[in-house]
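With one protein chain removed, the remaining protein chains of the complex are shown where they sit.
Order as written gives the chain letters A and B; numbering starts at 1 within each chain.
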Amino acid sequence: MNAVMAIIRRDLLLAMRRKSEVLTALFFFIIVVSLFPLGIGPETALLRKIAPGILWVAALLATMLGLARLFAPDHADGTLEQMVLAPAPLGLLVTGKIIAHWITTGLPLVLLAPVLGIQFDLDTGALGILVVALLLGTPLLSLIGAIGAALTLGLRGGGVLLSLLVLPLYVPALIFGAGAVEAHISGLGAGGHLSLLAALLALAVFFAPWATTAALRIALE
Amino acid sequence: MLTATALSCVRGERRLFAGLDLAVGPGEWLHVQGENGAGKTSLLRILAGLSPAAEGEVFWQGEPIKVLAEGYRRQLLFLGHHGAVKEELTPLENLTLAAQLDGTALEEMAALKALARFGLRGREDLNVRFLSAGQKRRVLLARLAVRKATLWILDEPFTALDVKAVEMLSGLIVEHVTNGGIAILTSHQAIPLPNGKVLKVGT
Partner (left out) sequence: MSNNKIINWFKYASPQSFYPVAGRMIPWFWGLAAIFFVVGLYISFFVAPTDFQQGEGYRIIFIHVPAAWMSMFIYLVMAFWAGLGLALNTRLSSMMAQALAPTGAIMAFLSLWTGAWWGKPMWGAWWVWDARLTSALILFFLYIGFIALQAAIDDARRADKAGAILALVGVVNVPIIYFSVKWWNTLHQGASVSLTKAPSMATTMLWGMLIMALAFWMYSIAVALTRVRAIILEREAHTEWVKELPEVKQ
């Protein structure tokens, strides 16, 4: 457990020293979301309807940005080898890295989303559901994304390939995440969507570190 | 005691080596020699358990390392081509975090002492990015001084080191071996160490 905490601390420290990467993804999120009204028009009713989808798609894309660099620097400087050879199981260390990735890329999106939601005239209730849905959904994005990042580690055109592998797998998260907010707005209640999102998260917490670990070992052989 | 029987290694479609046996006991060190591309690094990675051998098996104290897993990794210190040193962190942070990853606590005093031993006094709080290649390498070697491991596997540890650092590293290895440790290393230069076994890889 100490080793896991050490990994999280280290990755957060590194993120602090390379602030630009974290901030780039965050501003990307803000800009993408702000572009939609410009392309679609300022009609409030329409914007309110498409807001959940836009925020979620923008969150998916913003998560993708940092994903390629989840393992790449550690791979390049040999740290990944040391993680494989560390006494603690690699799966735990990988989980630590995924948690750190979520704190630096997912959590800021969750905190920022309500502000952007206001631009789309979402009411307080919908904003609350949006935050909860993102809170459940963004860790899922980090977990699934880690598998793709490990599979494409060190490959030619890894970044593009990574989106090709990961984005189709993000479909359920997108559907349930954006659906939760929509269901709330249309008065159906978001409970079903949120519990399914939580179930997916539980499944991913169980499976994704395992698959990521296997993929990393293959990449290192 | 590290032993390996009938190891073979295939890269792509080329067989780098086959039927390789080795045994290194406490107080011994092994110099792995061979031309570029002969499979020295591949051999070290197999011995460390990073890559599987195409055939053959590696044993630690008579048990396959695959079975020992964590028990083997606790005894092992592996330094590869890449230093596993983070450019954005200071030497002190690098050393402390590496120790935490190894599951051991490292007192700041001990870390500072190790860094000073490798001539990094006064640079403990400078980002590694600002150090020279040789100094980066020294940060890495400071790990040897603080990590308690029986088996050292070092890939080209003398690269980018000046004469003084080569001396310090040799001293460290001799100290390790005379205390009953085991060291396996590759190097293109002649190594100024006594009583080494030599293993030629390839051809």
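Note that a residue touches a chain if its C-beta (ideal position, glycine included) is under 8 Å from a C-beta of that chain, and two chains touch if they have at least 3 such contacts.
These numbers come from a predicted model, not from an experiment.
**Student:** Among A:Gly96, A:Pro139, A:Gly179 or A:Pro209, which residue is in contact with the omitted chain in the full complex?
**Tutor:** A:Gly179
**Student:** Which candidate, A:Leu93, A:Ala126, A:Ile147 or A:Val181, sits in contact with the chain we can't see?
**Tutor:** In the full complex, the listed residue that touches the missing chain is A:Ile147.
**Student:** Provide the residue numbers of chain A that touch the chain removed from this figure.
**Tutor:** 147, 151-152, 155-158, 161, 164-165, 167-169, 171-172, 175-176, 179, 182-183, 188, 196, 200, 203, 207, 211, 214-215, 218-219, 221
Just so it is clear, only the chains that are shown with their structure count from here on.
**Student:** Just the number, please: Cα centre separation of chain A and chain B in whole Å.
**Tutor:** Here the centre of chain B sits 37 Å away from the centre of chain A.
**Student:** In their shared complex, at which residues does chain A touch chain B?
**Tutor:** Checking each residue of chain A against chain B gives 2-3, 5-7, 9-10, 13-14, 17-18, 76-79, 81-89, 93, 220-221.
**Student:** Can you tell me which positions in chain B touch chain A when the two form their complex?
**Tutor:** On the chain B side, the touching residues are 48-52, 70, 73-74, 76, 78, 80-89, 93, 97-98, 100-103, 127.
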